[in-house]
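With one protein chain removed, the remaining protein chains of the complex are shown where they sit.
What follows is chain A.
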């Protein structure tokens, strides 16, 4: 049932090199402190570290004890100072990953331990989660950049791109959309220029690179996911490629079974799994009527594989059951129907009352927020509901966050904004004022989803039933109701090899200044590499988008490689925007 790739689909580059690189670097850092040592790891780094170097590797390099750290600077300083008080002398090394910031040193200095510790950087910025998926494991990127305007991670992104281009050759064709995409791209170009000559003359392995800001397409990320992997992520949360649901425990989200269903619409999965179960049973059943020799063969060769498959199968069936139970309880169908109505823009009143009921029932604030944002963006209207006192005052701040990030849009341009704008313009020169006005207008961006949707034909016309088993287009990841905007943009640009003819869309996306193309004239790229496309999602991408592009790749004979700051979903977006009481 898994769709085979076209025979001419290009081979993916070997990303295990990145893992090896990170591991070697870590080992090098560990070996700089010879002898036995304890390792304190920040909680967020635990799972990525586990994928790079397991405990036995750490032990090999004389890591004695491993500790998990919740609050970094406070701990290291209390540790060092406690040792000082007790008169113990030890060596301390703080390893910052992916990079050390000036502020880090400042904190150490303030804690009075700057001189006691040595610092190092572990430039571990790219974690291959899959053969075609690289994650920077920077979930904070989304809030830091899109809400707080903190650009520090952009440099990290540029460094990561630089690493990729040194390892896999230059990218002959570059496209991008979004303010952050442009900045990251320019920074990266600077890096390349500084280290001129290293990548020159290398044959490019990856023909295209496409950078995309998350805020270009919030809608897709806000939708409930119905592709299996996305659904599992929505329900149980996949972290670092491992599922942290109660059911799957920490089982690795890989294996044959999973590869076959991950990109499938959920409605197909159960049927597939039961078919698989039947096959498995049949294979078990072959035992009957075997003679001793055959039996021996069977036990020694096939049984282990079958058992493994059996175990995975039962895991996934369990997951499916659990998902079904959850989804039916809250009337998942109803929810999906409402979402589709919002995307298509009909029955708005019904949808609005559904959302109101959702709020009235106080099912989950995060879900309610998500639906409100979806309503607000798709309808380009203000979905102001008096939610705050009903959920707690901190959500008043959440609202203002959502508005600032452009997840909640306003009908009328905010007065406050224009007031500030005019005030600032008075203070600075005309040119700068122009820039600032741009910045503000992009801040106060209004969503033009409906118009964009029409231009890009995001809502496929359905004649009769959409057969989810045989997808026709990328819309299958949303039950045939909606083609993810982000993926459609990528498709269109790749088709045209530029933004030509998409001016109107770009304008509607408020990205007129931030859509760029950059082609090198050199024609060294092989036709195979030209069908390899690196898509960079700044602010996170969802499994649905990955599935959709994988589908597109199969249709057109491309292979997509995904580089994302983190894998995200609607709940993570909302949580990132929420103010939480400490």
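We adopt the following convention: contacts are C-beta pairs under 8 Å (C-beta built on N, C-alpha and C of every residue); 3 or more make two chains touch, one makes a residue touch a chain; residues count from 1.
As a convention for this text, contacts and distances are computed from a predicted model.
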Hey, which one's the missing chain according to UniProt: "Protein TRANSPORT INHIBITOR RESPONSE 1", "V-type proton ATPase subunit F", "Glutathione S-transferase kappa" or "Vacuolar protein sorting-associated protein 16 homolog"? "Vacuolar protein sorting-associated protein 16 homolog"
Using the touch definition up top, pick the residue from A:400, A:498 or A:526 that touches the left-out chain. A:400
Chain not shown: contacting residue from A:42, A:186 or A:555: A:186
Considering the complete complex, identify which of A:20, A:152, A:287 or A:469 is in touch with the unshown chain. A:152
Since one chain isn't shown, list which residues of chain A touch it in the complete complex. 101-103, 106, 148-152, 154-155, 158, 183, 186-187, 190, 193-194, 196, 356-357, 359-362, 384, 386, 388-394, 396-397, 399-400, 415-416, 419-420, 423-424, 427-428, 432, 436, 439, 579, 581-582
